[in-house]
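So that we are looking at the same thing, I have put the structure below in structure tokens.
Rest of the complex left out; these chains stay put.
Chain lettering (A and B) follows the sequence in which the chains are written, and residue indices restart at 1 in each chain.
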Amino acid sequence: MPGSTPKTSSGRFFEDFHLGDSIVHATPRTVRAGDAALYSALYGSRFAVQSSDAFAGAIGYPTAPIDDLLVFHIVFGKTVPDVSLNAVANLGYADGRFLRPVYPGDTLSTTSEVIGLKQTSAGDAGIVYVRSIGRNQRNEIVLSYARWVLVRKREPGTLAHAEQVPELAKAVLPEQLGEGCPRIELAAYDDALAGSRFRWGDYAVGERIDHVDGMTVEEAEHQLATRLYQNTARVHFDAHAAQGTRFGKRLIYGGHVISLARALSFNGLGNAFHIAAINGGRHVAPLFAGDTVYAWSEVLGSAEIPGRGDVGALRLRLVATKNRACADFPLKAGDQYDPSVILDLDYWALLPR
Amino acid sequence: MPGSTPKTSSGRFFEDFHLGDSIVHATPRTVRAGDAALYSALYGSRFAVQSSDAFAGAIGYPTAPIDDLLVFHIVFGKTVPDVSLNAVANLGYADGRFLRPVYPGDTLSTTSEVIGLKQTSAGDAGIVYVRSIGRNQRNEIVLSYARWVLVRKREPGTLAHAEQVPELAKAVLPEQLGEGCPRIELAAYDDALAGSRFRWGDYAVGERIDHVDGMTVEEAEHQLATRLYQNTARVHFDAHAAQGTRFGKRLIYGGHVISLARALSFNGLGNAFHIAAINGGRHVAPLFAGDTVYAWSEVLGSAEIPGRGDVGALRLRLVATKNRACADFPLKAGDQYDPSVILDLDYWALLPR
């Protein structure tokens, strides 16, 4: 009967997830040049490949691709109403791979599969593991990643249907990298225009790089960003309701921090133009409007990519802090993170050789 | 003689309007994909038709159309310097009809006709009724609406040239709906991608829907929006001058509230993809930066559109509040609006059948 069914979704609770569930997420999204402009205004990224059709065209792209993290945020945003509307915490990422460039005009949509479930000992929540897949309008996979998140139960004490913790690779292997990057015309790669004379071979494992600059975040900025990604997590938008939470204010979307840190990392990693994979990541502490973000990187690994003489891969730890410059590379004291640290991300970037 | 005429416009006063006056408003505006991206970042709207070229294309649009309210704001914004620069209050809208889709690349311009004048008993101001018409670059009408606004007199006590109060329909008729929506290929309309399994027939007259989420507004956000629409009403932009007003701060453009409430209404009305008509609307109370907007809807009517088996129309009341969630549908106590209510809008939306 018309009108008999409640029309509003309040999101899935832990009991609503079943192993093997396949979820089609709403709202396909055409990514256009306007989104790229906004992304630029939000983070000030300066990587030449994503900034210039002429530069990208010279080295072998048909046109400047959409920033990898903008792709990530849009693919991720779609999962929020179905996966994490009742989340207590976003616990981690693994095995994220950028498999195909995205260009202005492409339409992104996302599906997720439930690959793991585990209830907490307290019995009022459980960890949901999903693999999310972003596809373009030709149904080609552009991004695949695993994520796990702590989700409330509708009724505390309910048992999980089944439990299983998936095995996830600690890092994407070098031979799995590079699909998201066309073959680069090295002779046309102009270091002066790119803003860095350091190629893949100039970085050493163990090297640490302070990215120097800081960026203060305003409420309007992270709200604009998070809405651009059609991410509806209410903790980012509702200051009225936030008054009743333990923080008392809006939380900034963790992906906003990743994009800020990545943009800051240009100063020191100007040729690391493509994020090929995300090995893992942790939002160590929350960021709030008014805080200033700084970042530093450590080279965790360096690898050739089989069959690719044009680009090499660096495995990078990207650490972001708040309200503390990174000249001395703050990270941990013993097992504990330094109180300034907000992000600890492990990813593979590609650089020209 | 050069230099002898003051170059600055201070806007029309009540005495400057005459019945039948036709006004060509300045600054035609090409609406591009970048405007759509900004609109998305400002409100986080998730209707699939406006978000995805692929989704829109599958159901019969040439490409994703520009959001109806973005069209409204741009057409409206042009009227401000000529109609409401000296307005005391924006009193109402009626008979608003979206008559043709607008696509990226279209150029919008606006003309208005003065259709009514009535001075106030106090004699220091008068109500100006205009019908404003938005056209595209082919001179096709895309939007037509009536609006009335209280405008100051240049000299209190001056008599109006003539008085006339126009008769305006209480609601647009069902047979007048649908021109702004091409025939929809129902078989291609994907509920999962659209984010709602509720079609036109699933809603009942009298049904009320709480849209749950809240959105806090920042000064930077409403200023960006209002400038995007080239709306020059100074009450939205000048905090220095606002110190001397009764509110003491900047007022947020009422259209910003409409767009926020419409975006929030996706949760519960995900398939109401097109605004076909605005029957009437009232900005009940002002919104200020820092306030959080919530919304709920009531189904006022349901109608078939003659000759259209693809879409049906719902007449919806969209109520927005500030700093108060809408689980109990706040509206009025007796004749008085609840103090939280800021918007009471009556419109027709189309949904697939």
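Basically, a contact is a pair of C-beta atoms (placed from the backbone, for glycine too) under 8 Å apart; a residue touches a chain by one contact, two chains touch by 3 or more.
Just so it is clear, the structure is predicted and the values come from calculations on it, not from any experiment.
Asker: If you can see 2 copies, how many does the complete assembly in this structure contain?
Answerer: 3
Convention: only the chains that are shown with their structure count from here on.
Asker: Report the inter-chain centroid distance for chain A and chain B in whole angstrom, where each centroid is the mean of the CA atoms.
Answerer: Spacing between the chain centres: roughly 36 Å.
Asker: Please name which positions on chain A make contact with chain B in the complex.
Answerer: The touching residues are 1-5, 7-10, 24, 26-30, 32-35, 37-38, 81, 105, 107, 109, 137, 218-221, 223-228, 230, 232, 234, 237-241, 250.
Asker: State the interface residues of chain B toward chain A in the complex, per the touch definition above.
Answerer: Residue list for chain B touching chain A: 32-38, 40-44, 46-48, 51-55, 64, 192-196, 198, 201-207, 209-216, 218-221, 224, 267-270, 290-292, 299, 323, 325.
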